[in-house]
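Comments concern the structure below.
Every protein chain but one is kept in place in this view of the complex.
By letter and in written order, the chains are A and B; residue numbering begins at 1 in each of them.
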Amino acid sequence: MNFNNQVSRIKEKFADLEIKSEESQAGDPYVWVPANKITEVLTFLRDDEELAFDCLSNLTGVDAPPDDLDVVYHMFSYNKQHSLTLKVRVSKSKPDVASVEKLYPTANWQEREAYDLIGVNFTGHSDLRRIMLPDDWVGHPLRKDYQEEEEYRGIDTTRPNLLEM
Amino acid sequence: MENFAIHIHESYLYGLPLSVVNLIVMFGAAFVVLLGFVAPFAGLLSFIERRIAARIQCRIGPNRVGPQGLLQFLADGVKSLFKEDLIPKVADKPLFIIAPYLVFLGMFTSFVVLPFSSQWIVADLNVGILYLFATAAITVVGLVMAGWGSGSKWSMLGGMRSAAQIISYEIPTGLAALTAILLAGSLSLQEIIAAQGPHPWQWYFFDNPFTFIAFFILFVALVAEGNRAPFDLPEAETELVSGYNTEYSGMRFLFFFFAEWAHLYVLGAILTTLFLGGWQVPESLLASVGAESIAARILELVFFQLKIYVLVFLVVQLRWTVPRVRMDQMMDMCWKYLVPIGFFCVAGVAIWMMLFPDGVSFVKYLLIAFSSAMVLYYFYKVYRNFKDSRAELELNPFV
Partner (left out) sequence: MGIQTEEMMLNMGPQHPSTHGVIRFVVKSDGEVMTEAVPDVGYLHRSIEKIGEICEYNGFMPYTDRADYLSAMNANQGYAMVVEKLLGLEIPERAEYLRVIAAELNRIISHILSLGAVAMDIGAATPFVLALKEREKVNDLMEALCGQRLTYSYVRIGGVSYDMPPGFIERSLKFLADFEPFMDEFENLVPENKIFIERTAGVGVITREDAIAYNLVGPNLRASGVDWDLRRDMTYSVYPKLQFEVPVGVGSQGVVGDSFDRFIVRIKEIKQSISLLKQCFAQIPEGDFLGEIPRVMKPAVGECYVRTESSRGDMGYYLISDGSKNAFRVRIRTGSFTSMSIIEKISRGMMLADLVTFIASLDVVAPEIDR
């Protein structure tokens, strides 16, 4: 099923929702989904016979300056052999997105990584801890406005310019 | 020995009481045996094992120190002596320090009863075989102490594994040895050898089908008792880091390996003594050098050693060929297979002895033929592997 058919199929089901597709100048098109409806949309995508997205190939967070965060879901179906990209936008002040861990177990770790590096708060996640960085790390490094701390536990994170030494 | 002690007492140490001098002489003798005998055996075996392993893995192995790398073990020993002796803070110090020596003691003391030739034996105990198994049990104490005393969880798991493993495998070991004891009617190693003969059809290995099976049970059980692959679970390096010797360093660490290689030798010696006719040399050969001469004793020693090294080679080849079994599989093998079969063999030998007090030559020749076929098949397989192998695999032992 190609992208347009997929989108119309979703729109049939969620007629009242503000679901809009977007073609970028280069590369792949994607679909915007409201943040509070992502669980329902993904449940539909997984269970619908024609879409049958049984695999969440990739989940990641993207900073959207100045004050938003995106969560990107790359869906894939082994049965139908088609894929779809979903995007969710939340504000940095309240970055809450419902966790899809129950639908796709693989989301557990991927959401933890997105939480760790971007700072999306996945509500309903069973074990939302930092995964890559130490538990007491400050900030979310993949945000564009991330300021590196001067030191971490007494270790300097900067080093003097070798030419000026 | 006593004369020697009295001589020392009279000549040099007349100020001390005789009992103290006796003690000093005994320790001195033990020191000499340790330095001059067990250590080179263990060291040479380590060299042999490393070279065989290297050939199996298409490597060269140690070949720099001394002729063909023969002195590598000395270099390693000296290096270990100079290494820092680390004792972890959380270790139970006394246990940690004693453990390697206990492990080594278990192996070292078994050399006392090994019959190297018809007259060369330190002590021909009338309970020699029991003594062997008893001293082997000291090893377990040492291993558990090492595991517990290190204060590390991995070490403790290793220690517990070794306790479970060695104690379990004592049972099939004892049962299999019992078949030879039944046939010889003695616990003395010299008498067991004397009851056999120089020729294969006189060995207990081929005496009847039950001893034939018992040999293999004893082989497997002794390999397991020595913590050698495929039963090296107590020191399984990929599971338990290094098991009971994880926290050891320097000379203490080396002592564990001393014990391991010494056990390799003892393993061969026990099997040779009980089933393969020990030091027995054919009469005609013995007569040609003079039955009472020193040359005859050396000939006996050579025969004994040859049999041992064939077995040692097999164990080493086994180690570098097969993967490690799992704990439950190993226990299953002991309790579900080896022990029942061992009992069956003991009962079988007893009944056989009742039915055929003089043995059955036909069965003996049949067993010999069967074993020869097996050995030929083994050589055929090895030959085929060499033939199929690519050029760089060709066997050249002197690289």
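The rule is short, and it goes like this: a contact is a pair of C-beta atoms (placed from the backbone, for glycine too) under 8 Å apart; a residue touches a chain by one contact, two chains touch by 3 or more.
These figures come from a predicted structure and were not determined experimentally.
J.: Kindly state which of the options B:Leu301, B:Val325 or B:Ile368 is in contact with the chain not pictured.
T.: B:Val325
J.: Return the single residue from B:Lys153, B:His199 or B:Lys336 that touches the missing chain.
T.: Among B:Lys153, B:His199 or B:Lys336, only B:Lys153 touches the chain that is not shown.
J.: Which residue among B:Ile167, B:Val241, B:Val289 or B:Val363 touches the omitted chain?
T.: B:Val241
J.: Against the chain that's been left off, what residues of subunit B make contact? List them.
T.: Here the touching residues of subunit B are 53, 56-59, 153-154, 157, 160-161, 229-230, 232-233, 236-239, 241, 320-329, 388, 390.
J.: If the missing chain were put back, which residues of subunit A would it touch?
T.: Listed in rising order, the touching residues are 24-28, 30, 54-58, 60, 62-63, 72, 74, 78, 81, 83, 85, 104-106, 108-110, 113, 117, 130-134, 141-142.
Everything below uses one rule, namely that only the chains that are shown with their structure count from here on.
J.: Provide the C-alpha centroid distance between subunit A and subunit B, rounded to the nearest whole angstrom.
T.: 63
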